[in-house]
Every structure is written in structure tokens, then in C-alpha cells.
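One structure coming up, written as C-alpha cells, with questions to follow.
The block that comes next holds chain A.
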Amino acid sequence: MLLTRDGQRRLRVTLGAVALGLMALSALMLVRATQGIGAPHWPDNIGVYLLGNWPAPFGIVLVADRLSALMLGLTAVLGLCAWIYATARWDRAGSHFHPLFLLIMMGLNGAFLAGDLFNLFVFFEILLTASYGLMLHGSGKRRVGAALHYIAVNLIASFLLLVAIALIYGLTGTLNLADLSVRALALHGADRQLFDSAAAILGVAFLIKAAAWPLNFWLPNTYSEAGAPVAALFAIMTKVGIYALLRIGSLLLPAGAPAAFGGAWMFPAGIATLAFGTLGMLASTQARRIAAYAIITSSGTLFAALGMPGATLTGPALYYLLSSVLALGALFLLLELTERSQSFGSDVLAITQEAFESEDTDTADLSGQAVGVPLPATMAFLGLSFFACSLLIIGLPPLSGFVAKFSLLSAALRTAEYGAPTANVWLLVAAMLISGVAGLIALGRCGVRLFWVPEDLHVPSLRLNEAIPILVLLSASILLTARAGSVMAYLEDTAWYLDQPGRYVEAVLGQDPHVFPAPAAGHGGPQ
Partner candidate 1 sequence: MSATILHWAGGFAVLCFTLGLGCAAVRLIRGPGAEDRVLALDTIYINGMLILLVLGLRFGAGLYFDVALLIALFGFVGSSALAKFLLRGEVIEP
Partner candidate 2 sequence: MEWILALAIGVLASSGVWLLLRPRTFQFIMGLALLGYAVNLFIFAMGRLRVDAPPVIDPAWADPASYADPLPQALVLTAIVIGFATMALFLVVLLASRGLSDTDHVDGEEHRR
Partner candidate 3 sequence: MIGLPLWAAVPVALLLVLAGIVTLTGSIGLLRLRSFHERMHAPTMGMTMGVFCVALAATVIASLLQHRPIVHEWLICLFLFMTAPVTAILLMQSARRRQRKRTGADESK
């Protein structure tokens, strides 16, 4: 794509479409393969690819288990939608949008497939650098300022990752995740202490990426300043951190469960993050900031859920992850379109109007104009989509947001039976419900302002390739609702396998390299 010249935009778009289409297809095939369809020879339906044909603990492996396949599928859907949206006009806001976009997809996919700790780091870097590029796409003062913080924090996080990986290698002598899982169990005494310390640093690095309070102050600015398709894609970026926490937690801890990095503080961190996100949503007036805080809220919910003891919450948490990523992605796309309809400063106007409004009393005329204002189809579409996104985020029925919230809470209550502190259960229930109410307040106000305040709305011109992605994302979440039964079954399966790291380990370490009957004629020396 870099070989093409600036004028050849159509060629770039075609190339991008082909690449993303292939990616989505492979992700779909992987999801099916991990269900045992199409790849019958995979042990436990876990696919292992030995890169360079080196046996497992030595070479780098790619592993596609259910969790990976799930995340890949989600990435493909979101990526495709964000990309289609971007082709409408966004890709022309700066140079190199398409290559950067494809590279961030590569980073995401690689991170989800990595079966090697250092390789995970490398893919983190790819996706992060590509995200820096995309974040800066289009430039502008506020965006560059936000990007500066974003990059700064993530660079420090990368250092932490490196230190932790180095420590882990120094202690165990391996980088392969499956092998690590075996060797970490054998550590004891001082080695174990040091290993825990390394794991904690690793955890902090992932928590930064996953936006845990108090390490997430960079997020609201970054997400609200990024361009719409980029922000939509970023909806999955925090989830990469969650994925890593889950994966590493599942493999590295003797308990196996994803309570990960010292389970004791994951839950409080989650509740704190949740509370922080909730506060942020309440305190924000700008729609994009509300959406950004909603991302924090969803991260907090996931932390808290994964921080509960046992693996019962993992499946529902994954469902929540799917639902919230789809919703937030759609919301970010939507908000940009909506903002186009607002004349400059109408935000402020609406606020002041509201303030005056509460002053006047019942004398408000009872016979005001009782004739409805017809909404143009565009606004109706945007309004309904916003409504649907809000429902998804708040967790109101009938969409998947509700199913997610409900399943999380019911699973949380179940943990009370086997030993979870009851206070924690109530705390989680209360926090999630309160965050729902806060979302209702914030998004309700925001929606009313955006769509119902009559101040000179000029109807934005909506292109088909801007509407379709939103529709696709929303229909995906509707599909998620309708097929909740089978999706949940798949996710419970995923959770079960996460709880049984032995199977992952077996699948990876048991994979033999291909044997070639005629070995390459004895490797010679130098030329």
C-alpha cells in the first residue's frame, strides 16, 4: 500500500477492504475451529502454530484457543466497521491512514494470538505505535496534547512490561506462556517472591492499558479527542489489557483462576475504577467524554467481576466485554455524526437553557404547541441508534447490555455460596446498579440535548458507508442478545478452559514440529 502514490486512494481502499475481509473471514473460521468445526485434529480445539517450525518452548508459537478466537472475532467486526466508516471521509484527514489501520489490526490480532510473553510485548508495541499514529491522525492542538499524554503513559508502561518480562525470564528461563505456566508452579521460596513481584509489575502494565483507576487519567482526553473511527477502534484497546490479565492470570497463578495478579486487589481496583467511571459520566457534559468514561466504567466492571473468586464470573464477564465493545464502538462512530448536526455552541446553550428552566414554575403554559415535529430520517436513525447504544451501555433491556449485566450479577450472587465475602457481592451489585443509574442520568441528558432540543438542528448528510457500520455493530449486539444462549455456552466453555490451564499447556507443549522426510542438506558454514 505504501507503494501506491497519494492519488491512488481507490486502490488503497480496495486493498484495505481485501485485507480486512480476509481477516474477518479467518477470525470467523478460527471461532468455528475452536468450537471443533473445521479443525477436528486440534487438541481440545486449541490451535497451535509453531512459527519457524521450532518446538514449543523454544520457538514462538501462536495459539488460538477460544478466548483468542473470541477476541479476534470481535476485533474483526469492530475493525471492519470502523474502517468502513473511515472510508467515508476520515481517511483523508491525514497521511497513511490505511496502512496504519491495517497495522493496528495486525497488532491486535498478534496480541490475541501470542503464545509467548515477549512476543505479546512486541505485538503490544505494534498496536500501540499504530494507535499513536492513528490517534494523531488529523492533528490539531487538543488531539496532539492528548496524544502526548497517551504516548507518555504507554511508553512508561512498555518499560514496565520489559522489566517484568526480563525478571520472569531471569527466574524461569523461559518465555513461552505454556512453559511458564509449568515452571512458575515449580518456583518456591525467594524465587517465588521475586516471581510474584515480576507478575505484579506485569499486572500494573496491563492495568494501565486496561485503564484501571488511578492509572487511567489519560483515557478520557485521549478517547474524546481521537477521531471517531479511531476512538471506536480504541474501544477494544482497553480490552487488550483485560485479555492479557485474563490470559496471564489463567496461566501463571497456581490457582489457575483469572483472579490474576494477587486477586485481593483486583476487586477493589475494579470497584474503584467503576466508581470513577460512574462519577466521570455524571460529571461530563460532552457526549464524547461520557462515552470515554463509559469505557472506564466497563473496564471497572470487568476488573471487579474478574476479581471475584472462582471462575463463575468469567463467562458473563466475557459476554459483557463483547457487548460493551460493540456498543461503545457504535457510540463513538455515532457521536461524530451527531456532532455534525449541532451548530457551534449549542451544547452550552442547552445547558444554560436548562438552568433557567428550573427557575420557572408551574406557570409554564399548558397549551403550548401540541403538534409534533417530524424528524428527518437521518436524525431518526441517529436518535434510535443512540438510544440503542445507551441501552447497551446502561444495561437496560432488551439488548445485550442487559443480558450482560444480569448474567454478571447473577453469577456474582452465586459466588456468595462458596465463600466470597458477602459484602463484596453486595458491593458489586450496588456498584453496577448505581453505574447503570448514572448512565441513565448522563446518557439520558445527553440524548435529550442532542436529539430533542430544537435549537437549529441542521440535518447532517449521512453517507451509506457511515450508517452501515453503526447498523452492523448494533445488529451484532442484537444478534448477541437473540443468540445469547449459544453465545453464553461458548463463553462458559471459554471460561472453563481458562480455569483449566493444563489443557492449554498440554496443547502447546504437545505440539510437535513438522517432520520433513528429506532434511535440508546439512546446513553449511558461511558463504
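Candidate entries met the following condition: all candidates are chains of the complex that A comes from, given by their letters.
Everything that follows uses one rule, which is that a contact is a pair of C-beta atoms (placed from the backbone, for glycine too) under 8 Å apart; a residue touches a chain by one contact, two chains touch by 3 or more; residues count from 1.
Computed from a prediction, not measured in an experiment: that's the story for all the values here.
Colleague: Which touches chain A in this complex, 1, 2 or 3?
Modeller: In this complex, the candidate that touches chain A is number 2.
Colleague: Flag every residue of chain A that touches candidate 2 in the complex, lowest number first.
Modeller: Those residues of chain A that touch candidate 2 are 118, 122, 125, 129, 132-133, 136, 139-141, 144-145, 147-149, 151-152, 155-156, 158-159, 162-163, 165-167, 169-170, 175, 525.
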